[in-house]
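Notes to accompany the following structure.
Shown here: the complex without one of its protein chains, the others still in place.
Read from first to last, the chains carry the letters A, B and C; within each, the first residue is number 1.
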Amino acid sequence: MADHSISEHSKSLPLKLYFGVWATLLILTYVTYRVAYVELGPFNSVVALVIAAIKATLVALFFMHVWRAGEKFIKAVVLASLFFLLLLLGLTMADYMTRPWS
Amino acid sequence: MSMPNVVPQQRFERENYLNQEYGIWSWLLTTDHKRIALLYLVSITFFFFIGGFFALLIRLELLTPAGDLVQADTYNKLFTMHGMVMIFFFLIPSIPAVLGNFLVPMMIGAKDLAFPRINLLSWYLYIIGGTIMLHCMMTGGVDTGWTFYVPFSSNYTNTKFVEAGIAIFIAGFSSILTGLNFVVTIHRMRAPGMTWSRLPLFIWAHYATSIIQLLGTPVIAITIVLVACERALHLGIFDPRLGGDPLLFQHLFWFYSHPAVYIMILPSMGVVTEIIPCFSRKRIFGYSFVALSSIAIAVFGFLVWAHHMFVAGMSVYAGLVFSFLSYAVAVPSAIKVFNWTATLYKGSIRYDAPMLYAFGFLGLFTIGGLTGLFLAALGINVHVTDTYFVVAHFHYIMVGGAVMGYLGGIHFWWPKISGKLYPEGWARLAALIVFLGFNLTFFPQFILGYMGMPRRYWDYSHMPEFQVLNVLSTAGATILGVGYLLPMVYLLWSMRYGKPASDNPWNAAGLEWKTASPPPTLNFEEQPVVTWEAYNYAELDAPPRMQEVPVG
Amino acid sequence: MLNNFPLWPEQASTMAHRVDALYIFLLIVAGLMALLVCTLIIYFAARYRRRPGIRAEQIEGSNALEITWSVIPFLVFMVIFAWGAVVYFKERTPPADATEVYVVAKQWMWKVEHAEGQREINELHVPVGRDVKLIMTSQDVIHSFFIPAFRIKQDVLPGRYTVEWFHATKPGTYHLFCAEYCGTQHSGMVGSIVVLEPAQYEAWINGGPNGPLSATGEKIFAELGCSTCHRSDVQGRGPNLEGVFGKPVQLEDGRTVTADENYLRECILDPGSKRVKGFQPIMPTFQGLVNEEQVNALVAYIKSISTLKSAPSSRTTARAASASDANEQAATHTNRSQVQQ
Partner (left out) sequence: MAETVMGLHQEELQHPELLHHFAEPEQQRNAASLGMWVFLGTEIMFFGGMFCAYLLYRHWYFGDFGAASNSIDATLGAVNTAVLICSSLTVVLAVWSAQTARRALLLAMLSATMLFGLAFLGIKGYEYYQKFEEHHVPGPSFSFENVRIPRHPGEYANPRHAQIYFSLYFLMTGIHALHMVVGLGIFSWLLLMAWKGRFTPTYHTPVEIGGLYWHFVDIIWIFLFPLLYLIDRHP
């Protein structure tokens, strides 16, 4: 790979990595699709969500270059929005889980 | 694209952002943050008077117990549109979009916001939203209350909820873009030497506000989409007939709308934090506590939303959690109040109009905030929720607090914005009238509320004992209306006849005062480099300096 | 003591005193704080007004002060919080043996059904000195049942029951308000609470034409064929309903829930969502077949066979709850959207 023309501030990663991530994502998609048909009880949801989270992290880290982002603030933005999303989900569900009749 | 340049009559004037270009397109297509701020100023004032007009009609109707001035439906539309206009089209954009837009880049020594075109776009979105809202109001209006609870708004009302929803959605987008612009600008565009600990607290307040705008507004946007789809497309999300839960709507709504109250108050706190040091010639007491309390309010503000739902049928335990957290968020507000007060100590205090507004803010915000503590107390909330006690609480904070701060800010920076001095005597008079009128309007409502008068009542002929207090309130509103008209008149007057202002008429700290009044298009003749702390009034006052001679 | 004070709402329930006590405490605390802040501001403003030749004294700030004025308010807040929470728990926990009254809200009226069978509209007669529990639901939008003199309020939701209770302490007539905005005549959705002396109340409650609510329920229970599956003599296709109310129920999915009013309601309208362990899912849904009053009657009936050993003898005067009230017809409001089932 002739990378000599990449300018200094370029944040691209090696092409091999991109293809690797791509392949992993496809494999994970296949896995999650097949696993859904296997009886795992409550763990079906867990597995599905864990795989989705892994895939999302891969995309964010490598395709969106969070991995290499020099910018700490970008990571902070991502984490902050996830944190506030969890607040929304968590505190709302806190109401529903503690209602006497449900 | 711009009109052919007319030769300016006032040739002798320094070139500034106002006289740089003339013609309507030079305004409508401007990307200058200062001009956009003025566009906002005009449009927001317009909506304020629309909202105020509705308020006067509300108060007139409540003068007598019977519903005799307007129909029940009309009354419901009046308070709905009063609330929607005041909140979404006046107070939320007010300080950020006018003073923030004007000042954020100048205070940090930047030439403009990071995304000037997005800034203009956000004004256009606001205008589009506002136009839709106006159209909605003129062709029937909405009667859901500004909180548009389901299933009333989704399945029962036959007014134009979807249209109002679209209007708010678009205005919300505008608010998001403003916040986004601020965050990026504050992170990326600070002048050399302008470190985080040297930022004016106005900037910290706007930073905190932007966090809320960015993380909260999208939730109300999607909530509106859900309700509108439920109404227009018969999708069922909250519909109890399908097994949906109307309380889920309330959770989503308040997840935005509680933090939104801090969108309204934080910028105003920022303004006051600029005014108080300047007119007491002191550095702010406890800089870092004031700065961090803004951030704390923004973050904790997201944790308390369900204190609006204590009697809504929520779980008792959730009620406990949210009550507790509401008190947690009150602590940073307390810190602010005490720091402002402490700043006055051993100061050298002048009573110019901005300072009078700031005093008004302090007193009224404190009363409003303290009554928030009543509301957050579970046992009391059950009795006073959905009564006039709540109405009084939030008007104390939003009108007595936020609007006072806004007016104070407008006066404080008016010389910078317009290049003219406003008439001081009139301004002090107006501040006094607003203060008195305000208290007369809203103090009786606390009593009404505890006596049990429910809010959103068009007719109270079953309880004529409430009339006396309502009459007082209406009388106050009339005075208040006059108080608001006054600044409108003399500020406009001063634009033409006012005395020209010097660059720094208050001898204030802050970069915005280090450039011309009005500032040139790119704000500074040359890139400022900051070597001093914020609020360095000691240095400013050290050599008894002469007032600069006004230009012209 | 506060009863004669013109700007103070009447105190007519046990809750009123509790709420007022906390309110007065808060008035004092907040009053002192407001006074403190305002006095300081005014004092500083006057004392340190600008005078020629005197410059402001620069003060950095003080961590000790900052901590003081964060911690002390926080402690005060915690007192308020705890006190408020205690009052709230009282407000939210109805005593076990309270007299039960069913309330159905609709745009824009309150329909009340007493267990004894009396019905009223926009009025509620209750005895003085007894715990009364309101079991409330709405036919359309959200309303809120507010009695200022009792200091209680609770939203009334469509699709489920909410509950509030009080213990009236003083005979008289008090305001009843709808406190949640519910449309055009929200402010017209008002009525009165009539608190009667026990003897008067007995006379009133037994004077009406209707049989007890549970008897109405029993009749509906038979009419709808519930009894074909739920039989008390033998274990039928469905569980025996005698004694279910208030007991824990084992569900098919392993959970255990307490059979309260909302549970019974859900069993009737939505049998699929909470299935009793050991039974086939054959119970049909009665959603759309019964109206709110009928559900209330059924619930009252099932409760009655749970608390008493034998169901109360059904008085033959019982009138089916579906029979429409003339009053109600007059005020019936056609909704824009129809129920979809």
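Here is the rule we go by: a contact is a pair of C-beta atoms (placed from the backbone, for glycine too) under 8 Å apart; a residue touches a chain by one contact, two chains touch by 3 or more.
Being a predicted model, the structure only gives us computed values, none of them experimental.
With respect to the full assembly, the chain omitted from this view is in touch with A, B, C.
Only one of B:Leu235, B:Leu292, B:Ala475 or B:Met495 touches the absent chain when the whole complex is considered: B:Leu235. Remark: the residues of subunit C touching the chain excluded from display are 270, 272-273, 275, 280-281, 285, 287, 340-341.
Residue-level contact of subunit B with the missing chain is found at 5, 15, 19-21, 110-116, 118, 176, 180-181, 183-184, 187-189, 214-219, 221-223, 225-226, 229-230, 233-237, 239, 241-245, 248, 251-252, 521-522, 527. Of the residues in subunit A, those that touch the hidden partner chain are 3, 5-7, 9-10, 12, 15, 18-19, 22, 25-26, 29-30, 32-33, 36-39, 44-45, 48-49, 51-52, 55-56, 59-60, 62-64, 71, 73-74, 77-78, 80-82, 84-85, 88-89, 92-93, 96, 102.
In the analysis below, only the chains that are shown with their structure count from here on.
If you average the Cα atoms of subunit A and of subunit B, the two centres end up 38 Å apart. Subunit C has its Cα centroid 45 Å from the Cα centroid of subunit A. With touch defined as above, residues shared between interfaces to two or more other chains in subunit B number as follows: 247, 316.
In subunit C, the residues that reach two or more other chains under the touch definition are 160. Of all residues in subunit B, only 187, 211, 215, 219, 247-248, 251-252, 255, 302-303, 305-306, 314-318, 321-322 touch subunit A in the complex they form. Those residues of subunit B lying in contact with subunit C across their complex are 67, 72-73, 76, 143-145, 147, 149, 151-152, 155-158, 240-247, 280-283, 285-289, 310-313, 316, 319-320, 323-324, 327-328, 330-331, 334-335, 337-339, 341-342, 344-351, 359, 362-363, 366-367, 370-371, 373-374, 376-383, 385-387, 447, 450-452, 454-460, 462-463, 537-538, 541. Chain contact summary for the complex, subunit A toward subunit B: residues 73, 80-81, 84, 87-88, 91-92, 94-100.
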